[in-house]
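Just one protein chain is left out here, and the rest sit where they should.
Letters A, B and C mark the chains in the order given here, with residues in each chain numbered from 1 onward.
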Amino acid sequence: MDFNLTEERQMLQDSLRRYLSDRYDTGVRNEILDSDDGMSARIWGELAELGVIGALFTEEQGGFGGAGFDIAVVFEELGRGGVVEPVLDTAILGGGLLARLGDEAQRDMVEEVIGGTLHLALAHGEPAARYDLSRVETTARAEGDSIVLNGRKSVVINAEAAGYLLVSARESGGAFDREGISLFLVPADATGLTLRGYPMMSGGRAAEVTLDGVSVPASARLGEAGKGFAALQEVIAAANVALAAETMGAMQSAVELTRDYLMTRKQFGRPIGTFQALAHRFSDLLIELEQARSAVINAAGHLESGDRDRQIAAARNLIARVGRLVAEESIQMHGGIAMTQEYELAHIAKRIVMADHRFGDADYHMERFIELSAA
Amino acid sequence: MDFNLTEERQMLQDSLRRYLSDRYDTGVRNEILDSDDGMSARIWGELAELGVIGALFTEEQGGFGGAGFDIAVVFEELGRGGVVEPVLDTAILGGGLLARLGDEAQRDMVEEVIGGTLHLALAHGEPAARYDLSRVETTARAEGDSIVLNGRKSVVINAEAAGYLLVSARESGGAFDREGISLFLVPADATGLTLRGYPMMSGGRAAEVTLDGVSVPASARLGEAGKGFAALQEVIAAANVALAAETMGAMQSAVELTRDYLMTRKQFGRPIGTFQALAHRFSDLLIELEQARSAVINAAGHLESGDRDRQIAAARNLIARVGRLVAEESIQMHGGIAMTQEYELAHIAKRIVMADHRFGDADYHMERFIELSAA
Amino acid sequence: MDLNYTDEEKAFREEVRAFLDEKLPQEVRDKVRRGISLGKEGHDEWHRILNEKGWLAPNWPKAFGGAEWNAVQRHIFEEELAAAHAPRIVPFGLSMLGPVLQKFGSKEQQDYYLPRILSGKDWWCQGYSEPGAGSDLASLKTRAVREGDHYIVNGQKAWTTLGQYANWIFCLVRTDPDAKQQEGISFLLIDMNTPGIEVRPIILLDGEHEVNEVFFDDVKVPVENLVGEENKGWTYAKYLLTHERTNIAGVGFSQAGLDAVKRIARAESANGKPLIENPHFAARLAQVEIDLMAMATTNLRIVSGAAAGQAPGVESSMLKVKGTIIRQEINDLARRAVGPYAMPFASEAVEGDNDPIGPEYAGPLAAQYFNNRKLSIFGGSNEIQRGIIAKVKMGG
Partner (left out) sequence: MDLNYTDEEKAFREEVRAFLDEKLPQEVRDKVRRGISLGKEGHDEWHRILNEKGWLAPNWPKAFGGAEWNAVQRHIFEEELAAAHAPRIVPFGLSMLGPVLQKFGSKEQQDYYLPRILSGKDWWCQGYSEPGAGSDLASLKTRAVREGDHYIVNGQKAWTTLGQYANWIFCLVRTDPDAKQQEGISFLLIDMNTPGIEVRPIILLDGEHEVNEVFFDDVKVPVENLVGEENKGWTYAKYLLTHERTNIAGVGFSQAGLDAVKRIARAESANGKPLIENPHFAARLAQVEIDLMAMATTNLRIVSGAAAGQAPGVESSMLKVKGTIIRQEINDLARRAVGPYAMPFASEAVEGDNDPIGPEYAGPLAAQYFNNRKLSIFGGSNEIQRGIIAKVKMGG
């Protein structure tokens, strides 16, 4: 048993933390939040240079990491910094699928991802699917050597910036079947592909995607026909570890901001943090934060294990519950200042809470946990 | 809309509160708790004299009350005093069934109940039934002019003191059917009736009851054959109002004891209740206590209405949740002293918590509420 | 004890319903239901409709043009407004300043200001809070110095709700800097068009412009704009605060919110079944509904006590705490109900000419969740309320 980071991970963590604290302050981020792109190309390039993206891929895939703890280290720091750049979407989801399912040419694109020159987006969720991973009603129909895609994809994060969308579509089976789902690499400029983009509550941008007779060559299919679900599950498992770690990192920031506030702001001549009611509530946040950190460790440590899905469900359930507590209590203990958009905590709290809405909230993951525990 | 007690109820409340605070102090109650009978015959007689039992029956039934608010007033005070005497069992359940279903001779027994000279017990729950009211597997079989009862009844409160048991048994239908359940008035000395008595965690006594070929005349059946369930539901609805009010009264005591303790016990030269953490937690108890009071009012006020069962489910769910909070927080804020059996709060906390185990806990009533809301 | 409305109360409810059916424009209902901001014109229009009926000021005496309803009637009115998705009545002039002027204002002030509040000529805002002072009015820093016939006001107010629409502000200012704590505070009426006043928006975390900072730089205020006596402002402020709290439990808002969550949970599906049949979602919904049922009765008990002349004291604080917890829990359920479609930024999802993003109801839910964190912070934070409750109830 060993709870120490390897030297490489420790170095990555240190340099990323230093970079973000120097270069990604509230002012910079607020500008990014207000920008049309919803992200900064400069920051993206610098993150790639730092090796942040490469750390998310194995050596085989062209990176120098790719294990659960690599993901956890990177995303904890991104979360701590409240980073809105779509590392999860381009690297974990998009890049992860290319690396797992792609042919040689497609796998070569991972290099561009790692280098920071290519954005990707996973177009998987659909208007009626909620968090159901297997609910795919977008269709893929062979037409000669081509495949024609029809359907609607909802809240596709990073769609506008992506050079390619990874689109899930059904080649056979009913709406909820795991069999029959394929993944296609669709260029952003494909005819029949329409995006309706918008900013998101917690920063960054997403789009509603319509596929109206989008025709791609059969070679655009990643892997075998109808067999895409397992890889989808894998990258979403990794994304869940990333989200859990990111949220935990954001919680860490929320707690630190709260501590600073409680020890700075005075009432009756004393820092308000010395009043017992707030001090005790703050202690509870610290305790729960340790729980969240342990949950991330459990999930990251089991990313390659047979207990993967149950551990991930546990981690995301716990972090969703604790996250809401930390976000709400941090705001409450700050008072009015935390209600203002430009204050650091407002953004951090939104990152924490809105994570619920990606790949399942506390109840969804609790149900998964119950199901997987019974199995 | 009117939230004032009628003059009669106010008088009953005042005199019962005065009586209990004068005559049912911790010492008296601790003696009762340690006694073989688990209750005091003297107190029982005095409660009857005060009109406490009569207030639970309508004029038609020989009493002078019987409405939801009469029950609520009486039981709030019994709860406040931590009274362990089985008013609920003898009067609400036993007497209530006699008054509703009995023939003239059986109805006349209500007078003895009101006068305090007759104890009754409802033998309804069974080992596998949990809180399922319709799960009755005890059988009633006609044999000539007699009816023969066979089965086991579990946790029959007040069975040992009762002159008669009101026994539910199935004359037809399957284990969960509402149809086919009859009620029988079985004398305590009937052949084949065995009691295994024991004290209960929150005071008072109960027994496991075995009916091994107990033969009673057909006239022992209360009401029509197989039609007992509706009356059973009615008295259990009344019992739920009584339990809700009793628990709320006990919560009132717990909160008062806690306030006294917090303002008496000192640390660093100040009453511990002036420290903010405890003060704020105490405020939450007061807020929730008002919620509990409102829940009792809602349930009592709807005892005769079409919304009865949903309102009762709501009240008991809320009171179970708030009750646990109040019991646990009161003990915690007291510290060690509350852990000792002889201290008032220990008994009060047990009354509050153990109410969960009669006619359903928080989850049971929440499920009922969901079911009834969907209907 | 009687939980039922009397026949008179029922008739009153019917009258309110009939009025709302007839006079509340569908377009306004839809906006309120969908969480779309009405703007000043929308609020003014609705106030005008209510004023025509004589119902704009339910708590004002008839002598001042109010409806002079008792507390139970006001409660019924508030419930029906919320259920019909009527806009809330903007409280600053009507619920806050009005009662203060009626009780402490001069005849001239009453004659001038009260009709202008009813007619909509004046939009008032509140100048109580200051930056960094939280809910602690006693540490007030804005100064007013008497110079001849004027006070010269310098300082800064914060969290001034809808101050961007206001042409008048009622302010607490410090007139005696040597007096301790709550002494030495006065209550001033200030024309927002006076030179030296600047209003700057504060954008809240949901992206909306709802509150403001107001800066005073040598602002000249005529002495006749002083309400009551100099240095007695704290008394008037406390009086105002009890009035602010009449609908503090927000039962009507919570009920409307809960109904909305149920509608959403019937429309949304999880695992191929309506979300409302999911036992875990149903459990959360049931518990908050049960809490609300109890709080509605707590509220009525207090309201009917107030109708019978008992002053609501510490009970207001209890209602504030529990009421905000319940409303916030409902907001949380609502955002969770819509799954991924909570993510789009509200104004993009809701406003403009495009179709909404995702289901029509989804757009504002996350924003409402974040915005309503304010409920437990502003108007005396829940921590302050708990302190008040403990002080009163333990003081014994």
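One rule holds in what follows: a residue touches a chain if its C-beta (ideal position, glycine included) is under 8 Å from a C-beta of that chain, and two chains touch if they have at least 3 such contacts.
This one's a predicted model, so the numbers in the text were calculated from it and none came from an experiment.
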item	value
Option from B:5, B:277 or B:372 whose C-beta touches the chain left out	B:277
Touching the absent chain when the full complex is considered, from A:24, A:44 or A:369	A:369
Given C:1, C:203 or C:283, the one touching the chain that is not displayed	C:283
Absent-chain interface as seen on chain A, which is shown	1-6, 9, 69, 259, 262-263, 273-274, 276, 279-280, 282-284, 286-287, 290-295, 297-298, 300-302, 311, 314-315, 317-318, 321, 366, 369-370, 373
On chain B, residues whose C-beta touches the chain left out of the figure	125, 127-128, 130-132, 135, 154-155, 176, 196, 198-202, 206, 208, 265, 267, 277-278, 324, 328, 331-332, 335-336, 338-342, 346-347, 349-350, 353-354, 356-358, 361, 363-364, 366-367
Interface residues of chain C (partner: the chain not displayed)	279-280, 283
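One rule holds for everything that comes next: only the chains that are shown with their structure count from here on.
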item	value
Centre-of-Cα separation between chain C and chain A, whole angstrom	38
Chain centre separation (chain B, chain C; CA means) in Å	43
Numbers and ranges of chain C residues touching at least 2 other chains	383, 386
Residues of chain B touching at least two other chains	276, 279-280
